[in-house]
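Removed: one protein chain of the complex. Kept in place: all other protein chains.
Order of writing sets the chain letters: A, B and C. Residues in each chain are counted from 1.
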Amino acid sequence: SGGGGTTKDIADSYTAKPTQTGTPKQGGTATVALTPGLSPNYIYPYPPAAANGTVIARGQLWRSLYRPSGEGDQVADAELSLAEPPVYNPGRDTVTIKMKDYKWSNGKPVTADDVVFSLALLKAALAESPANWSFYTPGQFPDGVSAEAAAPDTLTLKLETAYNPSYLLSMLTLLYVLPSTEWNIAATGGPHLDYKQPKNAKAIYKYLTKESESQATFAGNPLWQVVNGPYRLKSFDPTTGSFSLARNESYSGPGESRLDQIDFKAFTSAAAVLNQFKAGNLTVGTLDSSFATQIGELKAKGYNVYGAPAPARFDSLVINFANTVDNFDKVIAQPYVRQALQRLIDQQGYIAGRGIYNGAGSPNYSTAGTGSPYPPAFGDQPPYPYDPAAAEKLLTDNGWKVAPNGSTTCQRPGTGPGQCGADIPQGQKISFTLASASSPAFVGARDVAFASAAKKLGIDVKIVTKSLNYMYANYGNTFAPATKNEWAMQDYGPLYLAAGYPSSNTVFNTEGSFNLGSYKNAEVDKLIGASTFGADEKSLSAEVTSLAQDLPVLFLPTPHTLVVWKNTLSGPQSSFNALISFLYTPELWYFHG
Amino acid sequence: MLTIRDLSVEIRRGDRVVRPVFGVSLTLDRGETLGIVGETGSGKSMTGLAIMGMLPAGGRVTAGSIDLDGRELVGLAAAQYRAIRGNDVAMVFQDSMTALNPTKRIGEQVAEPVRLHRGASKREARARAEEMLALVGLPRPAERLDDFPHQLSGGMRQRVMIAMALVCEPRLVIADEPTTALDVTIQAEILDLLDDLRSRLGMSMILVTHDMGVIARHADRVGVMYAGRVAETGPTPVLFGRTRHRYTQALLSSIPSLTQDRREELFSIPGAPPDLSVVQAGCPFAPRCAAVTDRCREEPPPPAAEAEADDHAYACWHPADGPAVRGRARLVVPAPAVTEPRLRVVDLRREYPAGSAGLLGGRRTVKAVSGVSFEVAAGETFGLVGESGCGKSSLGRMLVALDRPTSGEVIFDGEPVTRMSARALGPRRTQLQMMFQDSNASLDPRMRIGAILREPLAIQGVGTRAQRTARAGELLRDVGLPASVLERYPYELSGGQRQRVGLARALALDPKVLVADEPVSALDVSIRSQVLNLMRRIQLERGLSSVVISHDLAVVRYLADRVGVMYLGKLVETGTTEEVYGSAAHPYTAGLLAAIPDADPEAPRAPAAARVRGELPSPIDPPSGCRFRTRCALASELCAQKEPPLTPVTGTHHVACHHPLRREESRS
Amino acid sequence: MTAPDVTAAPSLEAETPAERNPVSIRSVLRGLRRHPLGLAGGLLLLLIAGFCFLGPLFYQTNQTDVDLVNAALPPGPGYPLGTDTNGFDVLGRLMSGGQVSLQIGLLAALFATTIGTVYGAVAGLAGGVVDGFMMRLVDVMLSIPFLFFVLILSARFHADALSLSLVIGGFSWLVSARLVRGEVLTLRVREFVLAAKLMGASRRRIILTHLIPNALGVIIVNITFQVADAVLVVAALGFLGFGLTYPTADWGSQLASGVTYISADYWWLIYPVGGCIILTVLALNLLADALRDAVGRRAD
Partner (left out) sequence: MTWYVLRRLAVSLLVLLGISAVVFLMLHLVSDSPGRVVLGQRASPEAVSDFNRAHGFDRPVVVQYVSYLGQLLQGDLGRSYKLNENVGTLLALNAGRSAMVSLAGLVLALLIAVPLGVLQAVRRNSVVDRVATAASYVLYATPSFLVGLLLIAVFSQTIPIFPAEASQSHSPWVVFTDPRAMALPVITLAVTSVAVFAQYQRSAALDQLGQDYIRVARAKGLPERLILTRHLLRNACLPLVMLVGTLVPTLLAGNLIVESLFNYPGLGLLFLNSLQREDYPVLLAYTLIGGVLTVAGNFIADVVVAAADRRIELST
């Protein structure tokens, strides 16, 4: 045994999208595997930061105003959204939104007031702490946005600043619509409050989050049974985070909802998911790419496997431009150094590598990810592909003496052409720490490969393994400036920009709240401004291109997300494709004979 | 009733074969006691175990027969043997602490054989156990049935052991050193109990012991064993009166007795017993025998089977005639010069915190030494005797400043040493030395003998290394060991040799005072006399002041000029050896003396009344008034109320008793 | 044993030897000769150490350059034991990993024993309240599940060979401390120590010439056991994902990364290194038991 076929064979085995087949049967229970380590523990859709919540069945109990698209080439899924596309006035500061004919589970219609309520609660959460909504940039949405129900089915948004329509749409896909007539209370059985008053909104928010702290009551609390999505919570198991959904009989959106029940099972490890697949106990789930070698076996057991990179996902080595250890900030400030390092990353090699992606990955050189509606200008001709010789040349051309497997040093200091660059003294080495997440396994493996390639060029990369959460908490100059010298690069796995509109507004903006590595680039800031506030819906492409050329991070290949489902289950191709973005649409699924 | 003929036993351990019993023949009649006596390792226990069919793993009977009431035991099937064991033949073991199951109630343990052999019900067996425990003199047996072994005292446990052995009324009981672990006072009681039960229940008994005195007093017939063979056997009076075997004779001569002339040196047997895994030609005793000839070395004497007249048999080519040989040398004992006492002990007390203190303070203490005063003159030997646990060792440790007293003083050459700082004590250390009991523990196992003997000199910075080595050689010579011992490790020496090294080390710094705590109690009889003689000689040669501590009255009598008798932390009687042993004034001293069996079957037995009854009370809560009153036949009201002070009887003879014995009484 | 057990280390062969001999190299060797299993353990250990430290001289491999083309190859020509998922030669990796494991083990054991000996000796010699306090502290530390703590520490701090040895050593000195204290307590009242005291020997001398040499045997035995235990702890940490990282690798993290691929059937990433760990610990335990017999004392 051992080795198996080439990794190329593996990659070929799952790229085809199985077509919709079979005669739908009514009923049945589908068992869906939740992503390991992401067991839900919260029910209110906007969990406060202090609860560190993972929300149960996001988007299935309460739909957002616009349903995010699973296809990646558009921001929202028009068909599944609660409203018609927004209409702008010429000044782009007033938006009119027409609500579709959706119903709450208690039969009442979903109205514009519900959206106003929802926005009020979001604002209340942010008033408590800006950390309470991770998509928030102070001064931007929902700041300066006021909503009004012009009619029960007509919503008017007034904007203090005009936004790029695509950007605003991407924000509205995150706005969950909540039952304004049932939830506008601050105590169980308490009076219904006017949520337009911030004071009341705050009290309501507190009440709802408080109710959400008692996990044992999730399924029983009548509050949570008022839903506008296709499902309602039937049971929740606080021990594991597993839960079951039952049909919302009043759901009025698309989809036949043929299944009787969907059981979502929480898992503690990817290996456990695999075992359950093998045992035939799961209907739908994802497979960790380190188990790509198991695809053949799963297919033999009657599963469909489909894999692709998740939209707007990019994996990268995040660079810390403010790390001053060993003059790293000076060295890395030089674009040629970043380019040389990027040229050391053998994306095809990583993808094929049995220890890394096992064939289950795609090359990626931009923040937009693969198959984006905002592709970089260079198409599939990346500016700095793998080329160690070119990397070496970049360094020697800029005044470095390259010592393979030794220490490459700066020989010609100075800022002129052919010299190392500003503030780099003679004899400077290139040596830095790369913090590598302890899981998943491919992260460590690709970092080792990178460090090894760097070593061949006389660049010393010290890998330190850290738990993901430790990195989340300590490695980011925006929130942990004190530890900026602990890391020079970090690899915590994937980074998702909003699918459909991969703007790097918070990430690479000089003032971005999530600009972990203190990246600064005036031109990029300008482009970001255009993609956020400008009128040109395609300006994001320019931003993506510019970033790919300036390298605020080093790009790594994107691993494929592998979706697995029983071949007795079927539905529209798109509904399985959406699983890659973790969007579930079980109301479209059915079992067949 | 029991006839052992030509019994040989072999124990195989890996590739080593030991023959602990070789051609042994013994007989025992109904109702009689057969004593088996001999040094350690002479095969006494193996003989007993062979009869029980309980030889250790790898052991088997290779030849001979054991006939019990006409039934051949050798080769008996296991199940049949089991039916005999505990039923027809029972055994009493030496150490009752380990011989009783620590986690079972004694009632159950005593009842077990009854249930097994008699098929009795639980209740019946329990009743029988209670009856038996009453018979062995356990007070309030009904209550004691549910006790665990550790809740009983040593003597009580031994009684339980006996009850357990006799509960099925066996025809034969084998008592293997039943009293070795006990104090003399209790030993006497237990042995009398065994005698009594034997005659009452009509059993026969085999009494295994290494104590000639016990044999003389309690056995009807004797078998003397040496190196796995019976050296001599016969009825007790005959064997003691007309000793024939040279070994028996030597053994008898080397025991210090209470009647012997103190000025005579003890007889001692040179060398050590042979290794039983090596097959010898000739008589096994030949290498140590004074009357040895070539024939002895080459030809084994005929086994002691063919009886002479009176059933007396022996295995010796050159039989002796008569009971004992006496030491040739007579020691000149100079009268101690009357000088300032070298060592003065003034009202010394020592209390130890008792193990289990209450949760909140309220610590109780063990009153190990409670106000002891005496003096030791230059060149004098002071003996301390007393039962186990009466505080002898505690006192000894304080004498050499190894331990600080709770109160009181030890004054050495006019200076109190007890409160001295370690530094001030430093140089005086050399003057106060101690010889320890356990020669194994007192020598650093990692050091060669040479280093051990050089160490005191090195510590005190005496001489160069070469000089120290020379001195070590001298010391060894003084204690009668060859210089070759210098290069050996302690474990390469025998117990007697180690004890000599211990003595040599204590002498290395030329001390003025030597405290010897149980110097010979770990040694076997034949070796003991060698060490005793040596100590005696050294004391005289060097004019040492010494304190000899022992629970063995004969040893103290042999070594000491003056004697102090301790009871529960107090000195109850002091005086010269002659005074104390000749006319004990304290009932306790008299009781101790009476309890010692003399190695002479003709010697008059002390009446049981004169004995000390019961056991030592706890030193945590000693009795009020006279501490001895709880065990004293003469105790009165007064004794409970008032503590008797040490008062003179005659000249140097002092006693602490309200009702001291007069000369005539103590004799009887 | 269930996980890295440093707390209990119950003896496997706990028979009381007949007599206690002095500890000298000679006597230990003599003792070993009588103990064929111990001798085998010692030889095996030498063999393993030779393999790890001398092996690379004869069998040179590249253990720093990742080779994605030749990753995860089964044993075959050029790679007698195959390659791992980074493309490192497994046989060569066993050697370098062994060096690290043995070094950590030894360092941790020495560290633990040093602290433990000093602590135990101080407690034993001081006696009284000091002793009581010091030993209660040991009780406290022993009652804290050791692995939990090491895990918490290594999740927070980056583990390298030195810090790992310090952490393991920092928790396993407790057993040594108890052991040494017990030894000191018994030795302290042994008659030969009293005899030395009687001759006027200073405290220093008693400690240096009597206590330490006599306790040395127990200490050496303890070191041997602790090396074995430390090797197991490192392996367990590696398995739980808290081992060493590139470029160093110990057997534990090697095994752990092999284990990730168990369903991929990369058996050569599991069994050889697993075998190495077992053999090393086995050899150490056999040796330790034999030493204990030679020293003539139970180590507990």
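To be clear about the criterion, a contact is a pair of C-beta atoms (placed from the backbone, for glycine too) under 8 Å apart; a residue touches a chain by one contact, two chains touch by 3 or more.
What you are looking at is a predicted structure, and each value in this text was computed from that prediction instead of being measured.
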Chains still shown that are in contact with the chain withheld from the display: A, B, C
Candidates C:48, C:100 or C:235 - the one touching the absent chain: C:235
Hidden-chain contact residue, picked from the options C:164, C:199, C:219 or C:286: C:286
Residue, one of B:19, B:44 or B:117, that touches the chain absent here: B:117
Residue, one of C:110, C:155 or C:185, that touches the chain absent here: C:155
Contact set of subunit C toward the excluded chain (per top definition): 1-5, 7-8, 10-16, 136-137, 139-149, 151-153, 155-156, 228, 232, 235-236, 239-240, 252, 255, 259, 262, 270, 274, 277-282, 285-286
In subunit B, positions touching the absent partner: 52, 54, 57, 79, 82-87, 90-91, 93-95, 98-104, 112-113, 116-117, 148, 150-151, 161, 164-165, 355-356, 358-359
Positions on subunit A where the hidden chain makes contact: 37, 41-42, 47, 49-53, 129-131, 134, 136, 212-213, 215, 237-240, 265, 267-269, 271-272, 275-276, 279, 438-439, 467-470, 472-474, 476, 478-481, 513-514
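The working rule: only the chains that are shown with their structure count from here on.
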Distance between chain centroids, defined by C-alpha means - subunit A, subunit C (Å): 46
Gap in Å, rounded to a whole number, between the CA centres of subunit B and subunit A: 89
Computed distance of Cα centres, subunit C from subunit B, in Å: 48
Overlap residues in subunit C, where contacts from two or more other chains coincide: none
Interfacial residue positions of subunit A with respect to subunit C in the complex: 1-4, 271, 274, 290-291, 293-294, 346, 349-350, 352-356, 405, 436, 438-439, 441, 444-445, 447-449, 451-453, 455-456, 463-467, 470
Residues of subunit C that touch subunit B when the two form their complex: 19-24, 190-192, 194-202, 205, 209-210, 213-214
Complex contacts: residues of subunit C adjacent to subunit A: 64-66, 68-69, 71-74, 82, 84-87, 155-156, 158-159, 241-242, 245-247, 257, 260-261, 263-268
